[in-house]
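Notes follow once the structure below has been shown.
With one protein chain held back, the other chains of the complex are shown just where they sit.
Labels run A, B and C following the written order; every chain starts at residue 1.
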Amino acid sequence: MTLTKRSLMLATVALAASLGAAAAQDAVKIVGVVELSGAGATAGTNYKNGAQLAVDEINAAGGILGKKIEFVVYDTQTNPGNTRAAVQRGVDEGAFAIFGPVFSGPIGASMQIAQKAGVPQIVGGEAAGLTKQGVTTLFRTSLNQADAMPKLANYFKDAVKASSVAVVWVNNDFGKGGRDAIIPELQKRGIKIAADIATESGQADFAADAIKVKNANADAVFVYLNEEESARFLRAIKQQGYDKPIVGETTLLGAKVIELAGAAAEGAKGHVGLSVDAPVAGFAEFGKKFQAKFNYKSDHNGIKGYSGMYMLKSVVEKTGKFDKEAFLKAAHGAVIKVKDVPGILIDSKWDDNGDVDRESFLAEVKGGKQVITGTLPPVNKF
Amino acid sequence: MTPPSPLSRLDLNLLVLLLGAAILWFVPAGMKSYGIYVISFWLVMSIAAMGLNLTLGYAGLKSLAQAAFLGIGAYTTALMTAKGGIAGPVWSWPLAFLASGALTFLAGILLGFPALRVKFHYLAFVTLAFATLMFLIFRNEQWLTGGVYGFPNIPRPTLFGVKLLNDLAFFRFLLVVTLALSVAMWWLLRSPWGRAFMALRENPLRAASLGVNLRSYTLLAFAIGAGYGGFAGALYAPMVEFIDPAPFAISASFVLLLTVVVGGQGYFLGPFLGAAFSYVLPEMLRVTGGYYLLVYAALVLALLLVSPQGLLGLVEKLRERRRVKAAQAMRDASKVMLEARP
Amino acid sequence: MDQLLQLVLAGLATGSIYALAAIGFTLVWQTSQTINFAQGEFVMLPAILVLAAVKFLHLPLPAAVLLATGAFLLLFGFGFKKFLVDPMLRHGVLPLAIATMALSILMKEGAKDGFSAEAQQFPSLVPDGAVNLFGATLSLRDIAIFIVAVVAIVLLQLFVTRTRTGRMMQATAQNPDVAKILGIPTEQMILLTFLINAGLAVLASFLISPIYLAKFSNGEVIGTAAFIAAIVGGFNQVRGALLGGFIVGLVDNLAAAYVSSAYRAAVPLALLVLVILFKPEGLLGRKEERTV
Partner (left out) sequence: MSARDHLARGAPMLRVENLSKHFGGIRAVDDVTFEVNEGEILGIIGPNGCGKSTLFNCILGQLQPTDGRVTLGGEEITGLFPADLNRRGVSRTFQLLQVFPNLTVRENLILAGQEHVGSMMSRLFGPRDAGLGTAAEKMIGFFNLGHLADSKAGGLSYGQQKLLDAAMAFMAGPRLVLLDEPAGGVNLTMLASLKERLRAINREQGATFVVIEHNMDFVMSLCDRVIVMAEGKVLATGTPDEIRADPAVIEAYLGH
């Protein structure tokens, strides 16, 4: 019994101590709240590493407005409750901005806290709903699904010339969001949905799903899964001798998937938001630096973290001070060009909802590499 | 000099409980939101663990569904209190709280029926199946639960016309509810029911031969334990203000089970200690970076190897050893005196 | 029709992996009342060990396989029994079960932090490719998995029923007290079951990792499937676990195709509950007389 009390007091003392630690005078604190374990570990680790790379570069070049960035990262375990706690902790610790998370569910759980505190939150999530809830502190680092899917639907109609499509998606907020966004777009273009197949996050055995896709006899299959699941699915469907077009969005054509799926990834094609293989000098440059530092190939989440950090730097420098309110004001509607800020990697515009707009690409896996076959303009010209 | 029985120790436990609540009322005053959030989270999970402690620790029924009950309570409360909720604004939370408890109580009875037929670890698998099904329902039935997108904007309760928006106010409200639920549990355990639950765990055969209705008490142990899970859920939802299926998955039920065992199953204060271990410690271990789950698991394993009865079991063991040592010293001393005599 | 056939064949291949894990689970449960919640992680880890040996020790693959197998048998066959099960068992079934839960987290996190959070390719001995069978496409790997698993199980069954050591082990599994009175070195026999369990896990790991990719979280699904298989088949014997494994593999695949992929995970568990409620001794299990 005494132990209960004692441990409790210890706990409070330790908490108080950890909360009391103030940021150093000449540094600006940015707290990363990222999925380092759980279902989002791959995406989160890439996001964190990308951001870390940018932080190191910025600090080496003298920081932002003369202040070094103190970048602290808390793991969310891909759990909304933990994400909330971590964002709250970041806010309490006086973070100038919160970086992350990447998965949309945890973003939804935590964005109110950043909103309440008026702290900018720069996230990697793509689910359409996030920027529709009037949260003024949220900024994306990649295309909204609602913007990406029409581009892909056009691709199905014009390039693949499919009249029916089987849709395979992962049953989490990312996959469901993509599925909910693409199906109406396909139907709008007169394309039939031949099969609508949900799979589990972390699923290992895709044999049944592959068999189902094959027997659906659609003209093409749309695969919207996380990286590892994409690779497993590709292997499973190739084992079934499937020979129709396999189309995906960003993840399916990512480096990790190609590495894991090996030959099974060959011929997969689709739309890519961000890619180190895109014919953009900045991306390739980033890809090299990332590879050199972390010894593996970055996926699109690495680019998100990296370019997001440069977006922050650019907007702060534009306002000329570390003022969150001014930041929020300046960031909405900000247009950042590569010629001014090389670290942004690709010309980008943030609108009033925090959505980002930029060019995107069509790609195909050829010879074990992602090859860009076309470039699509931004949704709205800027 | 034998150690006190778990039931006779209860009176002392109540004292600790009241004292602890009094201290906790003031402790977070200087804390920031994060600290208050962590302590609030600890209280909520303590309630859920308290329920499981009744089912598992006192009545000996292995359940892997406590997080599912937490989820049922959380979604019920979310549905009833969020915009367009069923009840009116002032009464909405208290009603939702009662409804969450009642619904999980009924679910507990339902789940208790297999418990009457099934023995040992099989029961754990039946509850596992139930918990999996509940998780899938939370996730798949988007029209009801918001599915994978989650359920946003769950309001904080209103008390005496004041909305508990402030974290400290909400924490104190939480503390009062926790205290009330703990005292109710305390009363239950010291009543003849508590004795019957323990009899159920220690020796169901003998209990039956003494007229203890195994069926009623088994169902009750399940249902009340589940009800506490529901109550905890009714607090969890407004605390987090957003819920999605993840915190109610199977792994969360596992962690709750670990919580009860680590704290000391069948000890009244075990759930509080266990929840501190499972939910507060990891927050403190964040400094270890990505390794804290590893550290946590290693600590649990080490603890179980040293003391399968959990932390409070360890405390009792140490105290017992000291007692034996003292008695031995006394005997030695008297022996010396005897021998010293000519 | 050929969809059904394909699903059945793929289900049998997956099921044979579940069977390997379930058999080990059953053996360990019988000889020492250990409900091993880390069984799935037992199947996950050997492949990771192999990759770690290649990466950190720069061993060629065959040497890495040998080293990983040896290390795993030592740690999770012998060590698991000696340092976890033996000290915990006298405190009852539950604390031990909880300890294995903690062990499963430890193994998972250890694999993640010590090796990699990401899925890794694992080399396969069998080439990619497929054959046609009655109009159904069947991958060579599935066939290989099925054959290797079944051969291993048949060998195990022969060992148990045809050799003296095997029979002693079986006697120990069925009734350790009587076995001890009969002069069987039960301690050694129990250790043997733990080693066999570890060995089967290694085999399952090497078979499945080329398809599933080696990843720290792979054990979760396999572990649950192995429990279900063990209980559905009946805890009493190897044949039961084998049947249980096939049934779970089949049911899972058929459910994914014909029931609802969103509720797929619940279907094998529903089967489990039905078996527990109506035939608690399992499909091939023997009924035990109610005792007082």
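Quick notes on this structure:
Keep in mind that, in the parts below, a contact is a pair of C-beta atoms (placed from the backbone, for glycine too) under 8 Å apart; a residue touches a chain by one contact, two chains touch by 3 or more.
Keep in mind the model is a prediction, meaning the values are calculated, not measured.
Within the whole complex, the absent chain has one touching residue among B:Leu188, B:Met284 or B:Leu314, and that is B:Leu188.
Of B:Leu111, B:Met198 or B:Val240, it is B:Met198 that touches the chain left out of the display.
Touching residues on subunit B toward the chain that is not drawn are 2-8, 188, 190-193, 195-196, 198-199, 202-203, 205-214, 216, 266.
Note that in this section only the chains that are shown with their structure count from here on.
Contact topology of the protein chains: fully connected, every pair of chains touching.
More C-beta pairs in contact connect the chains of A-B than those of the other pair, out of A-B and B-C. In this assembly, the C-alpha centroid of subunit A lies 37 Å from the C-alpha centroid of subunit B. Put simply, the C-alpha centre of subunit B and that of subunit C have 33 angstrom between them. Residue positions of subunit A touching 2 or more other chains, listed in rising order: 36-37, 171. Within subunit B, contacts with two or more other chains are made by residues 139-140, 290, 293.
Looking at the complex, you find that subunit B touches subunit C at residues 62, 114, 117-122, 125-126, 128-129, 132-133, 136, 139-140, 205, 254, 257-258, 261, 290-291, 293-294, 296-298, 300-301, 304-305, 308-309. Contacts from subunit C toward subunit B in the complex involve residues 35, 37, 84, 87-88, 91-95, 97-99, 101-103, 105-106, 109-110, 112-113, 224, 227-228, 231, 262-263, 265-266, 269-270, 272-273, 276-277, 280, 292. Interface of subunit A with subunit C (complex): residues 36-37, 41-42, 45, 171, 197-200, 202-205, 207-209, 211-212, 214-215, 227-228, 231-232, 235-236, 238-241, 256, 259-260, 262-264.
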